[in-house]
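Every protein chain but one is kept in place in this view of the complex.
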């Protein structure tokens, strides 16, 4: 099935292919009266935009967003907000090879198996360009949850992890890698340069934290806050895993080691001694920071030839020329942040649907 | 919000609390004409049932399922199938302590924050007893996808992992731990005995594999097969992470190392040289086994006192007496299998909605 | 497709067949903290209950509802509320005729065409017994919208309409017909007696009004309050039409005649000079009473033989023996009221999801 809508009451629907005229998103269910202009969205698109430095793909897209509906006199009206981004740099190239042979790790083979044919230009709908639409929608979601601050960062590229002793959130926007560790960021420059020169690619682990989520957002069973976050994160291109709080590390803890003990806080609020749970218990936020970690596989497009088959089932080899991110996880950071904001905005509205503004 | 329905066309809705009279599930959208009786469901419930050996909780529930609707003359009619399981061993005990103080790691605090009060008996709706309903629904899902075989197992309890060189699927049902490695299973006996005697608990990693999924199930963007699986798995009590295929290990691979090269197979089918992707590319099944790994945190109920607060915000300590699984991940195996089957059944029907029986 | 769930955030799922062991409903998304016991639900079921007088079917069902989950210490917990009603009077009779031949006007033929076979006992899932589950759910919905009073009545049986000059709401529960006109009610006694004796049946028009709905509930486009009401009403067995406000009569008005002029009211509220619109403009409530009218066809079960075919396609005749309502619209009144309440409860919660408690 094709399913391009996410969310339950704060919902968005994305559309568009890598090499079509444009891509976009319709955001529905947004509360009315929120100040909104293109200027609130563009900075997030700019953060995700390709071609800004030598460490990402050299495709150059302006990624200029245009609001087509849902805003009147500078404020959201409560009706659907349609956003469009025109594709400007669909380089005219020869797609005959990729039209015929399946690139391993890409959706080429599976689209053909599912639909019988596919738009092979730049990956069509399976292109990571779709994530621009999520980032645009996420910028609106942030305005719905002004009480929350969402921050993502790369915590490892391949085997090269940050040192959390050097964690400095102010560094994240200061380098090309959304890296909170200035020293690691410098080291990653040569890691990526080398990888790009070798025509190879690397995976990455991206962390995300939402501070300011009040206790009570979420649902007991099938729209658990963590379940929704997991769906949101794994729906991002190239993502192969997600952890909430300690994630898999929690499997190696004892019950005592994993307990987030509680005590009365200084401010009348409850204080927690730890946050192994990632701010979620029983599917509902605890009031602590909501934290997750997302696994990006290495970019499947590499210059090394890989054995594959043609659409007729013949053996062949393919090497993916063109302009690709050596590490797709880097530009995944604004996308992960967007999905976090989108899930939280939906859960905020769902919560007040059931219990009202308390 | 309370959200107790999962699925898009093959949908199920669960209900019931730990200490209510019964729990159950309504399965809607099931294809008609499938032979179904309680005998098709009970074995899966029996596999999950508590109190069968000294390694799980000593609560003893018959967990006898009753079909209340949707089946006529031994076959599904296409209308909703209502299943009910009566609670028989809600031991009458003193809940005054847990009524007043919040158990860290449990949903006590978050339910109170969300809803203003809670059914504190045995965790109420947040009890893992809810998973019996999923297992019952999952048994029906399996009948919808007879082409698929779903198998789950525990691959690690705490730091104690299986040795995959000794992997033997026939062992999984031969020990109390759903362990595919007979030697590890024997070692786990003393690990769990010790943990139980110490009043402590352990986490676990559960793996699951679905063999026989044809290429083409899934969706390009927000109902990706992997995204749905992630939501399904993280919705299970105590789960803190999920990996598809290589998961986080893929972040440490190069593009070459992660490529699942393809070649013509002997049988006219395509053959893959590896399955790093876990049988899913671009959100759609490749025809390889669909694989995932699920992280269960250690049971939050432990005998060691933990600092906490009362519902009035006073400091106190709590130790969770009663009958608990020392490692809740073990009985998670039938639940993980059920969720895998439920997602696949839904995706099978969604696929043929869009493209028909091809 | 089988689709047994209605609602967007206040949702309910019904299950059960006419001759199965029980039927029921799971209500999800109900706000927490609402006082609820079987006593809040039973009176509405009693109003719909068959066998209470000679004017309805003589099937005698206790229709005793039991709450299986979602209520703790007399209040809703916010988790799913499971209600069950046991079937007690499934008279053991010979279904061989109806098993073989299709009753015109019933779902016999269409179920067979859709699903390949059917539960033919008493209509199976297509039986109007399913509406008991709606009525039970509707009783909970009423508690979610205490500001609203929902009242339904029969305004015509066949050609025999009430005289609105004699409209007296207090009469509605004083006769067997939910008739607000005492004189019409007396006349209907002989109309129904005669129809029953003739083995014939009659249609009916049912009106419903919700007073107290504040301005602002509803949605601009596809979840319009009137659109949701229309779906809700037409989903009731035997319903063939629905009107909002003046309905089809509005097609014969001029723009001037149809205008609901507004002026400042005495109480600071807006006053309307008329309510042609039925309390809804642009899909959103105006603050006036929400009104609709529902068309029930005559009961399809009649004693007169009707030409039909067997499941093998042979010509035959069928007369539907057994215990049937001569006018199914009468017992439709509690069902129409329930659906009105269910739609309004959902819209109330949806409204505060988007705009909060203003």
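Labels for the chains are A, B and C, by order of writing; each one numbers its residues from 1.
The working rule: a residue touches a chain if its C-beta (ideal position, glycine included) is under 8 Å from a C-beta of that chain, and two chains touch if they have at least 3 such contacts.
Please read all numbers here as calculations on a predicted model, not as lab measurements.
Would you mind spotting which of C:172, C:338 or C:353 touches the chain that isn't drawn?
If we include the chain that is not displayed, C:353 is the one touching it.
Tell me, which residues in chain B touch the chain that this view leaves out?
Given the touch definition above, chain B has residues 8-9, 29-32, 78-79, 220, 349-350, 352-357 touching the missing chain.
Footprint of the hidden chain on chain A, which residues?
Touch with the absent chain occurs at residues 1-5, 9, 11, 13-17, 20-24, 26, 28-30, 32-33, 68-70, 72, 75, 77-82, 84, 114-119, 121, 124-125.
If the hidden chain were put back, which residues of chain C would touch it?
Answer for chain C: residues 1-6, 8, 14, 102, 104-107, 109-111, 113-116, 125-126, 130, 156, 158-159, 195, 200-205, 215-224, 226-235, 237, 239-248, 250-264, 268, 270, 273, 276-278, 280-287, 295-302, 304, 306-309, 313-315, 329, 347, 350-351, 353-355, 358 touch the chain left out.
By definition in this document, only the chains that are shown with their structure count from here on.
Distance between chain A and chain C based on Cα centroids, please, to the nearest Å.
45
Taking the mean of the CA coordinates per chain, how far is chain A from chain B in Å?
Distance between chain centres: 26 Å.
So which bits of chain A are touching at least two other chains?
8, 220, 350, 353-355 - these are the residues of chain A that touch more than one other chain.
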